[in-house]
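Single-structure report; data block below.
Apart from one protein chain that is not included, each protein chain of the complex appears where it belongs.
The block that comes next holds chain A.
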Amino acid sequence: MSEAVALTPEATPHAGFAVAARPSILRVLMREPVSAVALVVVALLVLAALLAPWLAPADPYAGDLANTLKAPGDGALLGTDGQGRDMVTRLLFGLRTTLAMSGVAVVIGCGLGGLVGFAAAYYPRVSGLLMRLMDVLLSFPAILFGLALTAIVGPGLTAVLLALSIATVPLMARVVRGAALVVLQQDYIEAARALGMGDGRILTKYVLLNCLSPIFVFVTLRFGQVILLGSLLSFIGLGAQPPTAELGAMASDGRNFLFFAPHVSVLPSLLIFVTVLAFTMLGDGLRDALDPRLRR
């Protein structure tokens, strides 16, 4: 042992030696004020959505026709909507529906897209076919998928979910394929093959782990976009149907009273805006935090 240390001056431990722990992603993220705020906002929004049934002061579906279109502060904190339902409650449940819908769509879309991307990167034989297929999907806007699917399965959350998932698959596939191709060029993949490692182990332990950063960033950014798209589809009447509380549908509901009770439409729109902005900022912050070249 002593001789080993003597062989390598580089390996000699310094006096008072302490390993500088790699700063966690979270800590790096929190150093940047914008990302820190974004992270806190995202966390609060997710928490609020999860705890909606316990936080909400009223029943989201029980109307009170004696108290419709109350302005914020007039009896209820944020007023009431056209059917006298408490806006705070509606917003909480709306956020819950929107986030759940987007979350499921992102998970399905990114899951499938990830599989396609890895397969295309690892098996060059199928790469051409798979990626051209993705190009075909990419050539249709998400709205068109929404319209087509509502024509098939009827308007509702299912149609929106499917449309958003399908629209996410090709984007994710491209990101993952690109990242995986970079990793597959590395010598350690060749070393793993020389060890006799199987494809499954190489893909999970070597390729996937080293692709996590771009995947993480893409998923966060895509989440924001999917929220916007999902709300949009609901807004034009293809998604959540009344009386379901969903932010896009709520904004749409309020259009009729825009001039004398603007809060019914403006509040859900604002919430969509804040949510999408927070996810986008978080995605940008993550991209910077995960890029070792930008680390201080």
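Simple rule for what comes next: a contact is a pair of C-beta atoms (placed from the backbone, for glycine too) under 8 Å apart; a residue touches a chain by one contact, two chains touch by 3 or more; residues count from 1.
Note that in this section contacts and distances are computed from a predicted model.
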item: Protein name, per the UniProt record, of whichever chain is missing from view ("NADH-quinone oxidoreductase subunit I", "DoxX subfamily", "Dipeptide ABC transporter ATP-binding protein" or "PucR family transcriptional regulator"); value: "Dipeptide ABC transporter ATP-binding protein"
item: Of A:Asp59, A:Asp74, A:Asp135 or A:Glu190, the residue in touch with the unshown chain; value: A:Glu190
item: Option from A:Val153, A:Leu209 or A:Val274 whose C-beta touches the chain left out; value: A:Leu209
item: Residues belonging to chain A that touch the chain removed from view; value: 1, 3-8, 10-11, 13, 19, 22, 186-188, 190-198, 201, 205-206, 209-210
